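This structure is in structure tokens; I'll ask about it shortly.
All protein chains but one are shown at their positions in the complex.
The block that comes next holds subunit A.
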């Protein structure tokens, strides 16, 4: 396989039958982290990756959307969390109070799969406002199901494009808690899930250091330099010993992804 990703993360990796975009690498890397079990799926990037996992190595993955659809098997990633196909293909459709109270809150769901507008070194997520709350520079959609997904799923995976705007020292607003301000905070707050396990970006993969809870770089995607990741990170990034390179997408993964998205990446 010949891969020579270009310098710009948004653009297409260059020539060759197996060329892929940085977004495709990110989605494939995220999908690989999902195994069998259940996954509470956010809309957008998480939904595409979760559906890719179900189409490739994890056919038994149970996709759960906050609209109350448990075990949805959509043919294409839905535009919203409540598209009709989710209900038509689900094992069960339950009310919104039930999905949050009976299924999410007691810790029945394995992986919470979230996006972010900002994420900080302790993997706290902001999807509420950029700038001050009372006079925001950008008013974002807000919390949705995310705070309780981040609290109660047994673990959390985050997928987010990496740039100095998204990877910040401190989020402007804590919508969903990762590790708060460091070790012990989740326990102190009574959050029963173990928190973020993996953050997958278009440049690489970050994981929390077990001792400090700080996100450290564990993988670089092919062709991405460490300098570039550092430049896209708003804090002094620690690199894990034994930094590895992500396996590039296989032809099968790319074909399945493009079949899902209609080639939109």
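Everything below uses one rule, namely that contacts are C-beta pairs under 8 Å (C-beta built on N, C-alpha and C of every residue); 3 or more make two chains touch, one makes a residue touch a chain; residues count from 1.
Assume contacts and distances are computed from a predicted model.
Novice: Determine which name in "Succinate--CoA ligase [ADP-forming] subunit beta", "3-oxoadipate--succinyl-CoA transferase subunit A", "ABC transporter permease" or "Dihydrothymine dehydrogenase" the UniProt entry assigns to the undisplayed chain of the complex.
Specialist: The correct option from "Succinate--CoA ligase [ADP-forming] subunit beta", "3-oxoadipate--succinyl-CoA transferase subunit A", "ABC transporter permease" or "Dihydrothymine dehydrogenase" is "3-oxoadipate--succinyl-CoA transferase subunit A", the UniProt name of the unshown chain.
Novice: Return the single residue from A:151, A:168 or A:237 that touches the missing chain.
Specialist: Final answer for the missing-chain contact: A:151.
Novice: Where the complex has a chain not shown, which of A:49, A:160 or A:191 is the residue touching it?
Specialist: A:191
Novice: Touching the hidden chain in the complete assembly: which of A:180, A:208 or A:223 does that?
Specialist: A:180
Novice: Specify the residue from the set A:19, A:93, A:226 or A:239 that touches the hidden chain.
Specialist: Final answer for the missing-chain contact: A:93.
Novice: Pick out the residues on subunit A that sit against the missing chain.
Specialist: Subunit A touches the missing chain through residues 43-44, 66-69, 78-84, 86-88, 93, 95-97, 100-101, 104-105, 128, 133, 136, 138-148, 151-152, 173-177, 180, 185-186, 189-192.
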